[in-house]
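Missing here: one protein chain of the complex. Every other protein chain is in place.
On to chain A.
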Amino acid sequence: MYIGIDVGGTCTDAVLLDRGLVRAMAKVPTREDLLSSLLEALDEIMKGVEGELVERVVFSTTVITNLIAEKKYDPVGLILMPGPGLSPSLYRFPTDTHIIQGAIDYRGREIIPLRLTEVDQAAAELAARGYRKVAVVGKFSCRNHRHEKEVAARVLWNYPDWHVELGHQVAGQLNFPRRVVSTYLTCATREKYQFFVRSVQEAISQRGIKGAIFILKADGGTLPLESSLEVPVETIFSGPAASTLGVQALTPPGETAVVDIGGTTTDLALILSGQPLLASRGARVDDMLTHVRALAVKSVPVGGDSVVERVGKDIIIYSERLGAPYCLGGPLPTPTDALRVLGLTRLGDADRAREAMQMLGAPLGLSVAEVASRVTTRVIETITREIEAMFSRWEQEPAYRVWEVLQKKKVRPSTVVGVGGGAAGFVSQIAARLGCYPVIPPYAPVANAIGAAVARPTLQVTLRADTEQGFYIILEEGYQGKITERSFNEENALELAKEWLCKRAARHGLEDCVEGLEVTRREVFNMVRDWVTVGRLIDVTVQTRRGILYHVGAGGTSE
């Protein structure tokens, strides 16, 4: 049996799946103390079920998101080696930043050496200002981590009890400013996250569950809870990923727009050819750009509880929530009241809903029904526009190869799937506007927990080999190795990458998922100097199969 738990901002949802069938579900309010909500939800779905029967528990949580949003972490200083390039004044990192000499180029060659006296000075200044945590990041450190390691060693030699985090271990992709932010956030949250993980492990074992515990990442993959300690920041924003995977599990594959209408926001995501769309660049965290891989999710500031007001002759929907809808005893009219009047929901009191519409419409001479349809139309238009924009943005993604440009085709959704509280009232009209079929799947209110429960563990390994210089790098591990064979080619690179993926899987206890590996990137460039090929640059990315373990509700047939 699988358990999925989504600890959201207002509700904690949980499901118990038994061979693809939903056996129990729960919805409890999320309290300040996340653990107690988690346990309450767990207890509710496990009534009469032995803990030993649970093979795996997956949860998605806002704990890291909240830590960062509320800045509940120790201060972290930065020691950076940006080398030549962009003016350092363009980097605006929210902490003490020390820039020191030293530079590596795009092929991992040292172009400016370090000066250790500058390291000492930077560390001393950080120490004087009370820092004990420091992130060390160099430009192109993912191509050669020597400088970062030397700086860290020097800092720790001076201050052995400091917590030092290195850029190349946090993010292997190119983009120095994003690597700085990712490293900074990792350094800031690691300790607190560790504490959280330990208490979750404790609580779950108290309930007699011996199965594996996983946590959902922003890209819709899962990691063993223990392994997530290495990458705390990747657990941010797993909520939207959970509902998207839930939709994937509850509906047939195809081109789908996922509309998760909540109280104050509506989250939109796309499923293309059966797989959720990943954002082309890393996620924005607390207004900083990071390397965190995430599903492409657009949050629109409108939901069932958004405040609706009349301004002059116009009716405006605000992006804030001031309590429950009027029909549920709230202070002001909301889109939910409009739905109630139109008979599209059964929530709340019909008379109060009419009263809310009356308040809005009377000064304009509009009937209750007219106002209600105006309000819902506004919401529907906003969401429809955003879905269209998401598809166009996806089409507008840059392409760097001829075949990529040529194969771009206009894809539009064929279904609009609604989940979340406000979905029922709006989805059919949104679908109609987009010329799609509306779908409200069974278990829509707990789609997020279902998504968490069936999410696959994911691991990926990116290998970059430079045969001219005779070395290779495993980006995710921050490992640099030598290439000894003279004839090292693309196939060797692929084999080596697969070996590393197996090793990585074994370390995380995920030996099972190495089957059906996917090669997601394969690039080979001949390096030609003076008309002679002197070497090759080979980039290979292999990953375990992405997506869900099985569809839910259809008898649990495997994919």
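The rule is short, and it goes like this: a residue touches a chain if its C-beta (ideal position, glycine included) is under 8 Å from a C-beta of that chain, and two chains touch if they have at least 3 such contacts; residues count from 1.
As a convention for this text, contacts and distances are computed from a predicted model.
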UniProt protein name of the chain not shown, from "Carbohydrate ABC transporter permease", "Acetoin utilization deacetylase AcuC-like enzyme", "Molybdate transport system substrate-binding protein" or "Fumarate reductase 15 kDa hydrophobic protein": "Acetoin utilization deacetylase AcuC-like enzyme"
Per the touch definition above, residue among A:21, A:86 or A:153 touching the missing chain: A:86
Residue among A:175, A:275 or A:469 that touches the chain left out of view: A:175
Absent chain, residues of chain A that touch it: 84-90, 105-107, 111-112, 139-140, 174-178, 281, 289, 395-403, 405-406, 408, 523, 525-528, 530-533, 537
